[in-house]
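Yeah, one chain of the complex is gone here, protein chain that is, but the others are all in their spots.
Chain naming follows the written order as A, B, C, D and E, and within any one chain the residues start at number 1.
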């Protein structure tokens, strides 16, 4: 079974992260995985949500959106419809939760960081690309606002990738065309230390067994570990502060 | 480490399903797992959503809600706030997706089934109890509307359970108190045939490794398989139609 | 003219109130009047709405909802539609107003009580059953939070019932089938002392005269007075605090 | 006990109805009762709501609004807040229901009439003034669109008035200052034939007994009957078509 | 080319401003320009929006609405639809901006003034009539709340008028019928000193050249200057405080 861009089943698409794509945010990264392009902008505010007021802790959250024509067919603008879809809310909750798993909120102190993940072009894997890119934007922003004193609020690296079963074969990093005919779709979020943060496998109209689960998890581990290498290159000296 | 109700780590809470709790729906079940109580009502309509019009297929969907005082502290009513939270939308998408994995939508024909899962009392595991109870309500409704002719639209049984890591130990079927201090929380949805339908593991502010993943999945399998036995008892003769 | 359950025109349906149906609220009652079942949960908060801040007075309010399949045909979920219907708002305003008529808000002090009335099964008379049940839930909650010191904040008992004219006959406590073909529909809310709190008579597409008004009011008085006897039995010792 | 404008307790405020206040509607009336001024515009459309499609019947409905500065203190604009208050919805449901009680919807045929009641200046009794004025606007509109053929769709006249108990005295047609310190507030809607259409008595923080009810109903009857005389004068020849 | 009411191209429609049309607002004016009638009510509050808190400055803002049947065809009520149209928002932003151009916000001090412009009858030019009437309502309100001490917060007079090109001719103060077939539509807002405050020219499906622009601006200047004369008559002695 050949993939339509000739990749091996265990291969990522070409990955590129461009720093400072937008000039205003504390951290800004355009991540590209094949034709998928997500703009990740991290904004820092010197205040916390009400439920954290006075606790000496910070907060990290994410918002996600598809530009109307980031997809093959135009999808209508959520601001015009007056509400975010369930899918959007589910994805932005996932991104925020994943980021918080590697942030030391006490070390961050009373700051809020919002990472906006706006998909400019969608070709599958936008939620995992968002997590991988958002981590880099977050690291850049934290490097800017957390000067030398004390502990750096990032405990570890974080990356995410999709895996799936297409025509019976386990594959890494599905593009849109593969994703839309996949029997099973799984998103894996991992740390630099090789632990799982989030693992979401879904078989709409199909199911999967233990062996397939194991194979998918194995592919995902390799993918995340490769993405973290690339994050380190992009972050350069900042990457040395992570976990310190 | 003892659990606060004295259960073993691999043990379910007492499970009870009451049929026909409400008299109007085509299928109605009150499921209780310990103190968690969810009312699952399946409603059948002789029409399909627009995107399925004229395709000869049916649709199954779910809605989920917490009654305002089903929880320790009153949470405000979504209808009064004018929108459903991201959590609610995420859960109802999960329930619908899980149910559809065991429904033969062609065999169902041009009908829509909505399963309302309204939580009367919440003590952890409401989304998995909803799936387990919704399956039974769905089976009763289908038994009522699909008379002898042809294939029964349910391909297999379906149940769901939560597992987690609390104070370093893997445990089955977490109650609220355990859930709120769990390091890792995982929901597992399985079929009667022992396949996975959905597997969602999350470690907010913690992570988990391969060994822990394996242990949790093992516990979940046993839990789902026990729940399916109970479903069969509750469904009685209807359970013989499943998969036929 | 026989009623379809054989009752006399001046007879109530069987009434049952189950205390502590849900374990978390300060006061919880499931009221059943025939097939109508409403879950009434009273929640106490140690704060008041802004317009009462610093006045040393409390507040009592109510929310009302039909579960989607509490009715013969499924009605769509208000949280999903993003707003409460006019009917819902009218009913919850009525319940709150009625409850406040027997509460001494100064004696209550700076507390807010919200009584949620969620209809599990609807067979006519849900708004009056809500008032009758909400009063009991409120009394239980007040008994819990108002310890011996001082005046008990309930000045009197409170119950409500529907009356109507069906096929020319005045009848007490209409079920859904009677209600939907009634020429006139009236809701009466009364205190233990026999005064009127609210009286709402409506003749959509019909009208009524002075004699009919008098007859309906007479039936309603007897109904309310019987309901208050039942409330006293359910409340037991708590009922002795009312009016003290 | 003197009223602050010197009226007797059984006396209406000065009533004035100006026809054709706005030039576009099929029926337009500005009703003034003392300082209360409501603009009632009836609009006819040659279509019916979906639930009446193909039944050969028409529909009559009403909308109600307070201009932001029709009141002593400015109240915020409902369009800006994005929703109508419960009070607004309750009032417009009442107006619509009351109007429909005197309309023969079959004789109307497949038309919809919306009567907009916009309060320009509010000094108590806006909902009853709306009903009384809306009836006249409706009659003018029906006279315009229902040419000689067949039955005129208005079966009877319709008027409404408020009564209340202020400082222990029953009074007719309360102004704002009286209304805001009333112990009991009642709205009465009656036909030209002297039947009740709607009767809503409310005693927030007070109650009322049978004698008081009787007195209030008596005052209301006289008030409605005087208002219907005025409607006849305003309608002139149109009033002869009512009930024919 | 004759205009349908016989006016010359450079002529305004009959203008009338009625003070104190509503009794509660600090300033109330009904402005009529031909058949266009707008009720302008200015409300003063002793507080400022959050972004101005503690700056010692005041704020002036406007809201605009068409009554549902102020137009030839009924347009649906924005409060019922749950949101204001883009057109409404654009117009109320324009009115507020225009008013603020002649208000000395420091001299006003920490007060907010909201001018509600509710169109009772619309025959073209409602936004410019709103500005012209709102200025007068504002002046009356300021005269009431700014007693002799210090500077009067109005720096200059303000009026607005529409001009357009209809069938190739430049015309002043278009009525609805002219507006709807105009090739170019321009709104001009000017001060008593003859300066421009806002100038908005639009040629949907048409364009205009420099000569036409000049002619339209010339007509608009004359119209505004005539309107300011009328404002002075209506304001009487208050007009002497403007600019002092």
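Going forward, a contact is a pair of C-beta atoms (placed from the backbone, for glycine too) under 8 Å apart; a residue touches a chain by one contact, two chains touch by 3 or more.
Just so we're clear, the structure is a prediction, and the values are computed from it rather than from any experiment.
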item: Residue among E:19, E:97 or E:241 touching the omitted chain; value: E:97
item: Full-complex contact with the absent chain, from A:78, A:183 or A:221; value: A:78
item: From A:9, A:43 or A:225, residue that would touch the chain that is not displayed; value: A:43
item: Selected from E:6, E:54 or E:86 as touching the chain missing from the view; value: E:86
item: In chain E, positions touching the absent partner; value: 83, 86-87, 89-90, 92-93, 97, 100-101, 191, 193-210, 213, 217
item: Where the unshown chain meets chain A, residue by residue; value: 21-25, 28, 35, 39, 41, 43, 45, 63, 65, 67-72, 74, 77-80, 82-84, 88, 114, 116, 118, 120-121
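Keep this in mind: only the chains that are shown with their structure count from here on.
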item: Recurring contact interface, reference C-D, options B-C, D-E or A-B [over half identical by residue number]; value: A-B
item: Separation of mean Cα positions, chain E and chain A [Å, integer]; value: 51
item: Inter-centroid spacing, chain E versus chain D (mean Cα positions, whole Å); value: 34
item: Centroid distance [mean C-alpha coordinates] between chain D and chain A, Å; value: 60
item: Where chain E touches two or more other chains at once, by residue number; value: 82-83
